[in-house]
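Note that this complex is displayed minus one protein chain, with the remaining chains in position.
Presenting chain A:
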Amino acid sequence: MLLRPDETFIDKATKRAERVFPRGIDWQTFSSQLPGKEVFANSVLDPAIGIGGDLAMKTFAAADWQNWVSTTQISLFELGTRVGMPQLEGTGLAEGMSHVYTTLGSTINTIKNFEDPAEMLPELLKNTAIQILQMVCQSNIVTQTVAQVLAVAVWAVDVGRAQVEANLGKNISFPPLQTEDPATDTWQVNRVFEVFRSKGTGGVVYPDGGIEPASNADYTSFYLPAYKHHQPWQFQHRAQGLAAQQGHPKESRGPKGDAQYQFDPGDASTFGFMPGTTTSLRVLQASYRFYQAVRATVGVDRYSLICRGEDKPCYKTTKTFDGKRDCRQCVRAESVWPVEGLGWAYGGAPLNATTPGENVGSFYPSTNKLLSNLLDMVARPGPLLYTIDVELIHSAWKKSFEQFWEFAASEWRRHNGAGWRGLISRLATFMTAFEVDDELRLGGREPAMPVSLISSPREADFKVAFSNSIFSQIIAPFCRDLAAMQLHYLDAVEVAYIPPGAGALYYAGSIRKNKLGDHFTTARRELLGSTKRMLIDLRQVSDPDYRAELERVGVKASPVKQSLHGSPGVGGQQLLAPDIKPRRAPGRPKVSRASPFEGAVELVQRAAAAQLKVSRAKPKVARATPPSKKTNTGLALGVAAGSVLLTAAGIMHLRRMTDD
C-alpha cells in the first residue's frame, strides 16, 4: 500500500490529523554519527571513532544504532512512497509507520544505558516503532541488529585499545591496505538512496490522486556483485600486501607520491551485498605481515625453537618473519591464534589464516544493515517481493565466485612460493562459508575456521572445493528459496498490485520471458476470470492496462474502506484457487546472521581470557573481586574489558536468538 509523502492520519490521542513523515528534507540525507576522525583517516570506516580517548563501546554502539535508525527511517519513507508497504496487523499503515518517525529515535537511550544485551532486548521490544518494524520485516530485526551493532562496537574498542598502545597498523584487524574504494560508509548509504530514487520512479497516477508510484522498481542492483562480475579477478600490489577484486584497477599517483588505486565499480549502482549474509563483498586484502600479536600487551617470543623433520628453522623474530620463506617459526600461539601456549607457524602454511586481512565490505556497517533489512522486507509476501530479479542475482554471484576460484587456481599454479600461495590462500578464506553448531558462518579471520578450508601452500594445487564457497553454501540456497517464494505468491490476489516494471517480472518494458514471467501472465489472466477479483482494491492497481481490464470485467473502486485495511481477511494474500489441502507456502530464505566482525570479537574474547591468566600469575595485580566466575573476571579487568567479555558472550547469545 502506497503512502503519500504528505500522508496524514487521525491521532487517537489528540484527535487531530498528524503527518506520518517528518517535515523538511534534511532528515532524508544520511550522515554517519560515528565520532572523531583521527583513527581511521585512511580506512573505509567513516571518518570515525575517536576511541583513542575515553570513547568506549557504548558510545560507539549508540552511534552505530543511531545510524541504523536514520537509514531505517529514510528507507521506509522511500519504500512507502514509491513501491508500497505491506498491511500491518492491528493498526493502520499510516499510523503504524508514524511511530517509526516519532519513537524509534528514543531507543538510543536504551542502547546507551545497557549493561547486558539480554536486559536491553525486552526494553527495546517495548518500543512501538520496533514492533512495527518486526511486523514489516516479519523477522526478529531487533536482536539481529543489536547483535551486529555490538559486534562492530567490540571490534572498534579493540582497535581503539591498539591505538592507545601505539600499535595501530600492525596489531588490529581492520583494512591496513585500503586506499580508495568509493569512499565511506556515509557515501555508500547515500548512494544506495540515490539508486533507490533513480530506480524507483514512474509516472502512474492513481484514480484518486496524484501519487506517482515506482512503476519501474528494480532493486536488483543492490544485490549484485560490486564490481563487474563478468571480469576476471585481478591482484593489486600494495606496499604492504596484496589485494584482489574483479576487473583491472586504475593506478594513479597519490598526493604524497605514493601509488593510489581506484577501483572500478562501474556506475556505482551495485553494492556487492551478498544475499543470505549480513555483509557485502568488496576488495579483499591480505598483508605481507603474517604473524602479529592479537593484542599489543601480549608478548611474542623471538626465536624459533627446535625444528625437526622436514621443516627448516627461520631464526627470525616474529616481527621480521613475513612468511615469504617456507620455514618453520615458533611463535606464542596467542599471537597468531587465540589459544594458549606455543605454536608453530609456517611460512604460508595453514596458520596463515591469521594473517591480517579483510573483506573491505565488512567495514560498511550502516550500508550492510540497510541492505540487509531491505532484503528482509523483500523476502516476504508483499509489494517488494518482485522488486529483485533473483535469477540474475544468482547468475551474477555464481559467475563472480566461479571467476574467483578460477583466478585462485590459476595464480596458485603461477606462483610456487609459499608466501605468495599463503596470501592467495588467505584471500580465499573470505570467499568460503562453513557451519558451526548448525549455523553458517563466513570464512575469514575466524577462530572456528576449519583447516580444510585453508589451502596449504605446500600443495601443488589450490584445493578448497567450490562447494565450500559462500555462493554454494549461502547465496545459491537463498536465491532458490526466494525464487520459490516469488513463484508461489503470484497465485495470490496481490498479483494485481504488482507495478509495471517490477524488476523480477519486467525487463526493458516487457514481461520477462522466463518461468516467472510466464506464470505472472497466466496468474493475471486467471484472476480476471476468478470471482476473487472482486476483492481487489482498484485504487491500488498501479498498472493502468491491467486496471482497465479489471474495470472491464466489473471490478469497481475499492469495496473496502480505507480504515479497514489491516483487518483480518482484508489483505491480498489469499490464494486464488484454494485446494482441499492448500499448498504449503514456501518458507523464507535462510540467512546467516553472523556479523562479519564476529571472528574479531571472538579473538578479543579469547585474548582477554588469556590476558587474565597472565594477570593471575602476577600477585601484584589488583583485583576487585575474586575471579570465580566469568562475569567477575570481566570486572577484574576493568569496566571496559568487562563489557567486552559480557558483550562478546551476549553477541553469541543474540545471534542464536535471531534464527528465524
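Things worth noting here:
Criterion: contacts are C-beta pairs under 8 Å (C-beta built on N, C-alpha and C of every residue); 3 or more make two chains touch, one makes a residue touch a chain; residues count from 1.
Please note the rule applied: contacts and distances are computed from a predicted model.
Think of the chain that is not pictured: of "Lipoprotein", "Response regulator", "Carbohydrate ABC transporter substrate-binding protein (CUT1 family)" or "Carbon-monoxide dehydrogenase medium subunit", UniProt labels it "Lipoprotein". Within the set A:Ile25, A:Ala460 or A:Ala508, the residue that contacts the chain not displayed is A:Ala508.
Within the full complex, the residue among A:Gln134, A:Gln231 or A:Ser269 touching the omitted chain is A:Gln231. Only one of the listed residues, A:Lys112, A:Lys126, A:Arg197 or A:His248, touches the absent chain: A:His248.
Of the candidate positions A:Ser410, A:Ser452, A:Ser472 or A:Ser530, contact with the unshown chain belongs to A:Ser410. For chain A, the residues touching the chain absent from view are 228, 230-232, 234, 247-248, 391-392, 394-395, 399, 403, 406-407, 410-411, 507-509, 512-514.
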